[in-house]
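As you look at this complex, bear in mind that one protein chain is not there, while each of the others sits in place.
Naming follows writing order (A, B and C), and every chain is counted from residue 1.
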Amino acid sequence: MSIEHLVLRVVIKILFAPILLFALYVQFHGDYGAGGGFQAGVIFAVAFILHALIMGLDETKRVLPAAALKAMMVVGFLFYAGTGAATMLLGGNLLGYDAIAPNSDHNEGQHYGILLVEFGVGMAVASTMLMIFYQFAGREPEIRDEDW
Amino acid sequence: MDLLAFAIERYNYWIFITLMMMGLFIVIARGNLIKKMIGLNVFQTSVFIYYISIGKIAGGTAPIYLPEDLKARMAHGGDHAPLPGKDAIGAGAIRVDESLHGGAGFAGNDLQSLAGKAAPPEGAALHSAPEGAANDILAAPPLTIEDHAGAAGAAADLAKAAAEIVYSNPLPHVLILTAIVVGIATTAVGLALIVRIREAYGTIEEDELEAADDIAEFGYVPSKRGLPEQRAGA
Amino acid sequence: MTQFLAQLPVLPIIIPLIAAPLTMLLPARALKGRIPCLFATLVSWIAFAASAAILHSVATAGPISYHMGDFAPPIGIEYRIDLANALVLTLVSGVAALAFPFSYASIRAEIDDHQLSMFYAMALIAMVGLLGVVITGDAFNVFVFVEISSLSTYALVALGARRDRRALTASFNYLVMGTIGATFFVIGLGLLYQATGTLNMADLKIQLAGRDNPMVEAGFAFILVGMGLKAAMFPMHLWMPNAYAHAPSAVAVFLAATSTKVAVYVIIRFTYTVIGADFDFAGAAFEYLIAPLAVMGMFFASIVAIFQDNLKRMLAYSSVGQIGYMLLGISFGTEQGLAASLVHLFNHGLMKGALFMAAAAVAFRVGSETCDGFRGLARRMPWTAAAFIIAALSLVGVPGTIGFISKWQLLSAAFDSGRAWAGFLIVASSLLSVIYMGRVVELMTLAPAPDASAAVREAPLSMLVPMAILVAANIYFGLSTELTVDLAERAATSLMGAAR
Partner (left out) sequence: MTPGAETAAFWSRLIDLSLLTMLVLVAYTMLRSRHLFAIVMLSGIYSLLSAALFVSLDAVDVAFTEAAVGAGVSTVLMLGAMLLTVRREKTQRLGRASLGIAVVALVGAALIYATTAMPAFGDPAAPANSYIGAVYMERTAAEIGVPNVVTAVLASYRGFDTLGETMVIFTAGLGVMLLLGPGSGRGGRSVKDRPGKDEAP
């Protein structure tokens, strides 16, 4: 293994956790500042994309297999849609979060609703972006020299 | 210099129109499929710039409440009755009376007064009063926040806090967040298609693709649509 | 139960929306791939039942408004359902309810077994996208659901690549044109939003009243062009014939019967509910721009259809012509014309669905999509041939079929609004459809079957039954016009009433 790769590998090992932490911060801080589920999802995916670019796709797939991603895509989306359906079952309209805590003075229902929904978005976006990357990266190139 | 003022007020509209047209030109006039996708991106991004320009308010700040402002607003907002336009939980499907004008059935028109400012001259010119039934609703005494906030003094505080800080319009931002997601989704599917096209045809140049399809359909390439090399040779 | 009924308007959307991702997780290869197909069929039937319930409720008790998140419009997103929505909603979900069981046999032959559950998830998403476009009362929400249906459609069309690589280029062209169309639509919405500050359609109407300015005019033009692209309006139709010809057969059935119709519906909705009749430019645009283009489309596309060898492409060109009829009807600017357009929109969905189903059955059994595959079909696959002939007669406009009803409506609307020329053009272009349909029917009945005829069997029941139901609808609604014509007239009256 060449020395550049070693440097990159060390760097990604150091950076990986902070990037994920930052993603979590963006995820749960979206109510207060810029950011939210979508941005957090993208950052989360970027951490793993970096991992795959440097450690190789197979290594990343060992950490996060494609089948798991597929399930995460579904679960993430269902978190969102399920929150909407739950508010319907609780007596509100679709996505009427007030039904979650109907007697709250401080919009607790809205807070819970937004939290759940943003979590769903984050999960769905992270897994979908990563899945798209897996599909492109897993495709073997058949490039001809004259195309360079 | 009215004309100059007119131009200065609109320069960024004109610039993003230029950007938009460049993107559209790349999509139509360039034959490489990846370049087409990039042209589409430029086109869409320019539309995003247009939307965000709509929502800009001069001297404004990002639509995130400053902490003290939020505190002031929350202090009066905790235990109020529902604001106009806020349904009771679970109103479900509601019948619309069509004898009323189109959409005049809902409380929409109360909201203009809620926007929290008297209509300035330019605004008034644009908001020429609608005719018919809608007019009556506008003429009716508007519901305002004061009706619900309880104490009049509280409302004054609220108005004061709101007057000090100008926030930009959050709605275009939300719309564009959605549009950005749509854009990346389209890009991903488009690029996946390009990869497949390259595998199937060995090229991603539109001319060569059309030629290959023509051969499949007619058995030859119609002369008018010859490839650049062929035209050069002829 | 009351709670359930109160939530009825959102059920045809939210149930498939939740079911679609779940479909993806179903086992694709167990039980010969039946599980995802059965599940999707069940979901589409539920959506159809909910749509029919909505139609019944709207027809008997008046329009419905449903407030997403308990926020009243224009603050929140609204579902506003009147007769026009409900009619198109029922058409889309009804065709889907037939297309899903129909698809089982042909899709298994046309795509890889591994992809079956993903395919059905995608097909449900395409259905939900179209339903969402139709049902909503919020202008930006239209864009979101247009994109859901478009993205899923691009992928579905591209799946035809297993039979013919041209599906890929067709899908890519569709993607580019579709994205340009959607972006034009967004620009138009932006202009309208900038002029009014609202996105709710009914509220846009109120805010726009009496406010005729360049922003509104340009906004309407962009929306018209954007949706015209999606509807394959005449000079912007180039993506469509290839997309329908190379898509998997079952996908073509669903798309041909619904997708362009939904775009036409959006044009109607924006013309009447948002812009309204009090703007001269909207009337002028239809009179001097849309009407000529519609007529050109009627003739150009029909003539091109005559020379097509691929049957699905011929049917697609025929659709371009039929879209011309609908736009022509709208351009009359009368209640009668609008009602005729709505009737034709509904009826054309039924006949094109049946025709594409017959074509799919032939492709499945004979393995050919060219007209040659239809040689002697009346002896080889009599039921399919009979279905095709009835649907073809309907397309031409023979009395006793729905085609006659809608052409009759269009003709009387044309003559009553003093546009005799339009009436004659409609008749003339119908004659062209006699030529291209007649050619295929002649091949089916008179031409001798090729030698290998012994090997060809009739299509399986899973294909024949949905086909028979659609053909029966072609005749039923041709004889009993209560549902279509009466409802369309009432829908047109309320649309025009709201516009005034």
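Keep this in mind: contacts are C-beta pairs under 8 Å (C-beta built on N, C-alpha and C of every residue); 3 or more make two chains touch, one makes a residue touch a chain.
These numbers were taken from a predicted model, which means no experiment stands behind them.
Student: Report, in label order, the displayed chains that the undisplayed chain touches.
Tutor: Listed by label, the shown chains it touches are A, B, C.
Student: If I consider the whole complex, including the chain that's not displayed, which of C:Ala52, C:Met215, C:Val398 or C:Leu483 touches that chain?
Tutor: C:Met215
Student: List the chain A residues touching the unshown chain?
Tutor: Those residues of chain A that touch the unshown chain are 30-36, 38-39, 42-43, 45-46, 49, 70, 73, 76-77, 80-81, 84, 94-95, 97, 106-107, 110-111, 113-114, 117-118, 120-121, 124-125, 127-129, 131-133, 135-139, 141-143, 147-148.
Student: Across the whole complex, list the residues on chain B that are touched by the chain not included here.
Tutor: The missing chain touches chain B at positions 9-26, 28-32, 34-35, 37-38, 41-42, 45, 48-49, 52-65, 67, 70, 73-74, 76-78, 80, 83, 85-86, 111-112, 114-117, 119-120, 122-123, 126-127, 145, 162, 166-178, 180-189, 191-201, 203-207, 212, 215-220, 225-228, 231.
Student: Could you list which residues of chain C touch the chain missing from the display?
Tutor: 17, 21, 24, 68-69, 71, 74-77, 111-115, 118-119, 121-122, 125, 128, 132, 138, 140-141, 144-145, 147-148, 151-152, 154-155, 158-159, 161-168, 187, 191, 193-199, 207, 213-215, 217-219, 221-222, 309-310, 370
Just so it is clear, only the chains that are shown with their structure count from here on.
Student: Should the pattern of chain-chain touching be classed as line, ring, star, complete or other?
Tutor: complete
Student: Which pair, B-C or A-C, has more C-beta contacts?
Tutor: Higher C-beta contact count between the two pairs: B-C.
Student: How many Å are there between the centre of chain A and the centre of chain B, using C-alpha atoms for each centre?
Tutor: 25
Student: Hey, how far is the Cα centre of chain B from the one of chain C, in Å?
Tutor: Measuring from centre to centre gives 27 Å for this pair.
Student: Multi-chain contacts only, two chains or more: what residues does chain A have there?
Tutor: Residues 91-93, 96, 98-99 of chain A touch two or more partner chains.
Student: Could you list which residues of chain C touch at least two other chains?
Tutor: Answer for chain C, listing residues that touch two or more other chains: 3, 7, 66-67, 70.
Student: Using the touch definition from the top, list the residues of chain B that touch chain C in their complex.
Tutor: For chain B paired with chain C, touching residues are 20, 24, 27, 33, 36, 40, 43-44, 47, 50-51, 54, 85-98, 101-109, 111, 126, 128-132, 134, 171-172, 175, 178-179, 182, 185-186, 189-190, 193-194, 196-197, 200-201, 209, 213, 216.
Student: In the complex of these two chains, what residues of chain A are touching chain B?
Tutor: 32-34, 38, 91-93, 96, 98-99, 102, 105-106, 132, 135-136, 139, 142
Student: Residues of chain A touching chain C in their complex?
Tutor: Counting only chain A, the residues touching chain C are 70-71, 73-74, 77-78, 81-82, 84-85, 88, 91-99.
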